[in-house]
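Here's the structure we're looking at; comments come further down.
A selection of the complex's chains, in situ.
So that you can tell them apart, the chains are marked A, B and C in the order they are listed, and the count of residues begins at 1 in each.
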Amino acid sequence: MATKVRNIVPLLDRVLVQRIKAQEKTSSGILIPEKAQEALNEGYVVAVGKGALNKDGAHIAPQVNVGDKVLLPAYGGSNVKVNGEEYFLFRDSELLAKVTEE
Amino acid sequence: MATKVRNIVPLLDRVLVQRIKAQEKTSSGILIPEKAQEALNEGYVVAVGKGALNKDGAHIAPQVNVGDKVLLPAYGGSNVKVNGEEYFLFRDSELLAKVTEE
Amino acid sequence: MATKVRNIVPLLDRVLVQRIKAQEKTSSGILIPEKAQEALNEGYVVAVGKGALNKDGAHIAPQVNVGDKVLLPAYGGSNVKVNGEEYFLFRDSELLAKVTEE
């Protein structure tokens, strides 16, 4: 049975993120060659762990929620493949910013 | 007497993991040459230590249980051979995520 | 929909900064070639996170506010692009000094 992304439960303060893919076509529909596609450091939060443990053994609530759009650091994170799709696990404190939609 | 895996008791926050082997045949039964087999960073928890010590000397309960399917980090872990089988000891906090079966 | 800078909410003790661009012309209007433009380590605070967490889980109030002019360290910070404009995310404690206007 293939692993589904909804079955992945990040541990501690880890956050599962799906990186937003770079635009493959211009707005007028012309295909952008792969090399010219800009790597995007934005993603959507797909799953959130319970949080790191404080010294009393309680979980510290993470700063983000499922569905949040976030800015990702240029380095770090563990990439995992689920059904051929690539996802990233970051620690909550590594995420740079939330992006709110108006 | 050969060491059996059920005789291994991880110390502190260590977790004994059996890595899931990469598929050696395609779904239609054709043998995949070893180089083309994708390394899988998934495994099953075989044994769990009592947990790291907090500053009061009590064990911090680990985040995983025997039988859990887990995502493993790309680096780290100590490999041990038990009866010719390879296992890995990770610290509880190094495991990335649990994979739940539906 | 393009991300707008007012939609970026820095996480924890991160501060979003717009670096002040180096002068492109001399005071008499002569264009300064790009190589001769001095890199400026000054910027304006555009957005401020709630602050890092102390050990009781409360946010530590950052030292700067939106609109503050700040001196930036020569190294560090994550650069992010928003609508083609470059911004920088620094941790509050990395900012060197505030610059007050008289």
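One rule holds for everything that comes next: a contact is a pair of C-beta atoms (placed from the backbone, for glycine too) under 8 Å apart; a residue touches a chain by one contact, two chains touch by 3 or more.
Computed from a predicted structure; not experimentally measured.
Each chain in view is the same protein; 3 are placed here, and the whole complex, as held in this structure file, contains 7 copies.
Definition applied: only the chains that are shown with their structure count from here on.
Taken chain by chain, the contacts run in an open path, each chain touching the next and the two ends left apart.
When chain A is laid over chain C using CA atoms, the rotation angle comes to 50 degrees (nearest 5). For the pair chain A and chain C, the distance between mean C-alpha positions equals 24 Å.
Averaged C-alpha coordinates give centres for chain B and chain C that are 44 Å from one another.
Shown for chain A are the residues that touch two or more other chains, namely 55. Only residues 41-42, 54-55, 60-61, 63-64, 70-71, 73-74, 93, 95-102 of chain B touch chain A when the two sit together in their complex. Of all residues in chain A, only 1, 3-4, 7-12, 14, 16, 47, 49, 53, 55, 57, 78, 80, 89 touch chain B in the complex they form.
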